[in-house]
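Since the structure comes first, as structure tokens, the remarks are kept for the end.
For this depiction, one protein chain was excluded, whereas all remaining protein chains were kept in their positions.
Coming up: chain A.
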Amino acid sequence: MGRLRQKGKAGAAKAYVTRSAAVKKLQCSLADFRRLCILKGIFPREPRHRKRANKGSSAPTSFYYAKDIAYLAHEPVLKKLREHKAFAKKLSRALGRGEWSSAKSLEENRPVYTLDHIIKERYPTFVDAVRDIDDALCIIFLFASLPSSAKVSPSLVENCARLAAEWQLFVMHTNSLQKVFLSIKGIYYQAEVFDQTVTWLIPYQFTQSIPTDVDVRVMLTFLELYQTLLGFVFFKLYTDAGLVYPPPLDAKKDETGAGVGAFSLQEAKRIDSAPARKVKEVEIDGKRVSSKDVRQTIKSISATTGDGDVEMPDTEDVTPNDAAEEDFVQQPSTSNPQETSSLHTLKTLASLPQSGSSKLFAPYTFWLSRETSRPVFEFIVRSFGGRIGWPSTSGSGSPFDETDESITHVIIDRPVVEKPDETEEERERKRRRKHIQPQWVVDCINAGRILLEENYTQGKTLPPHLSPFEGRDDAYDPTLGLIAEDIGMDEDEESEVEDAIEPEETDEEERPEVAALKAAATAEDATALRAAELEAEAAGVDFGTFEKKAKSARKKVKAAEAQPLPEGEEDMNKMMMSNKQRKLYARMKYGEKKRTEEREDLQEKRKKIEKEKKRQAKS
């Protein structure tokens, strides 16, 4: 006989702890616990049996893995949080006593924690980190656009704005933007970085205010983590691209509203860190072989891509990556210590986005009209290799002015207004340039080719803007035209009604015609149909009426085919499914039904709209 098992010593009872038990064990406040959970990425788990995990109680609690909590228990940040608690007490005590000098020295030595180790733990490899920066980017872009307040400090907003600009600079530099979608919530962007698709959402440029039902502390804790994460990710991205991180900010430009243009991308070559060189020479001997590999990879890449790269206007000082790496191989001693970083570089070189449609706008030069959003279209156009300029009212830093001859497109978002006092020159310019609405740019990107400008010219009603992210195969596709038969059907129905009014005896007269119709309905190929037509002609039926009738007959046959057998074999075989299978089947069928309903609903609506349009066109 085995040993008696005590209750609560093994299994779910041991593997899970409730939140209150976790807080008690960590000896911190609930707020601190939440903060730790956010930073460490620990989330509650759902035990298979709640009662077993909670000593037989079914009270609504959240459970955490006991191991997760044990892992939190020796977290350096937790120690720092405790220190901070003591510090806060000391400080308030000193302030209460009016001991200003000791308060000052305390304040100077306030405990500060770093999240570097957490970043490394949560994202052991760089790819893991890149995969997870979606949310981080969304929040960073949001906070970059928030007004600073008591809760959101100006320095925080500034830092977020800097990070946002750095990300945009990188995406523009590598031309890795893939898709853009103008939604009612904001603008969705999708870029491919390190083979990972990164999607982020930027709100439209309006002042947002934090609503009262949102806990800012939670958002700020996330932001704290995201700032660190993005800092490290950008550092790696920039250094791998051979750029200096952080990109130096030109304060004067920034003040005049240059936006992204205030940052200048610098090549890493120019900075040589003297103390690091000593350490490096040893490393380099070991790296010789790998650098050869690097060169080979580069060659293979350049062979495939060719020299189709068109340099961007702002980053002209940046030589392409390939050249930079070549330099590195020739003069190993002068290169940057971070550049030697081995395996990753090799991988990154291979995985750097290749320019396909990424140079879509390379032959064009755009001019932004005053009412369009400069940051958005500057980012989009430059990411696809286009040149863009803007009036000084939308910020400084435009590479050319409105009179520039090279401008091919004007992105304009206002109705057409006839200006009587136009000079000849202006008229000429207007004629030469294409005035398009902003949606054209985005639709071109999503289509992967330059679309015809006619539909998008100024003042025209735009074609619908579709999401490039719609994924499901069985979803409703608005681009597909309605089947001609479907549209025509309504007419047929009407004519059928007319036919019904006709006296019945005609039917009897035209017996052979009916037979021909039947043949036409069931006819599978063209020859059979032709034979049926001939037969009908022989019976003396007008071709037009025959055609119509044949169509409706065909439809009837189709409808009859479409009807499922009432007691099919399959229905019977369902009896033999196991319970589990039956439930799964029911669930799948439910989802399928819901999707079809949705699709059919949309199709129905579209049909109605189309019909309405036709009627209006007629009248």
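Note that contacts are C-beta pairs under 8 Å (C-beta built on N, C-alpha and C of every residue); 3 or more make two chains touch, one makes a residue touch a chain; residues count from 1.
The definition used in the following text is that contacts and distances are computed from a predicted model.
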| item | value |
| --- | --- |
| Chain excluded from display, named as in UniProt, from "Small ribosomal subunit protein mS29", "Ribosome biogenesis protein ERB1", "Diamine acetyltransferase 1" or "V-type proton ATPase subunit a" | "Ribosome biogenesis protein ERB1" |
| Listed residues A:N54, A:N159 or A:S176, member touching the removed chain | A:N159 |
| Touch with the omitted chain, as defined above, among A:K79, A:K151, A:R427 or A:K589 | A:K589 |
| Sole residue of A:G242, A:P375 or A:P438 that reaches the chain not shown, by the stated touch rule | A:P438 |
| Touching residues on chain A - with respect to the absent chain | 34, 37-38, 41-46, 62-63, 108, 114, 116, 119-120, 122-126, 128-129, 131-132, 134-135, 138-139, 142, 159, 181-186, 188, 199, 203-204, 206-208, 210-211, 213-215, 218-219, 222, 231-232, 234-236, 239, 245-246, 338, 341-342, 344, 371-372, 413-414, 437-439, 461-462, 464-467, 469-471, 475, 478, 567, 569-570, 572-577, 579, 581, 584-585, 588-589, 592, 602-603, 605-606, 609 |
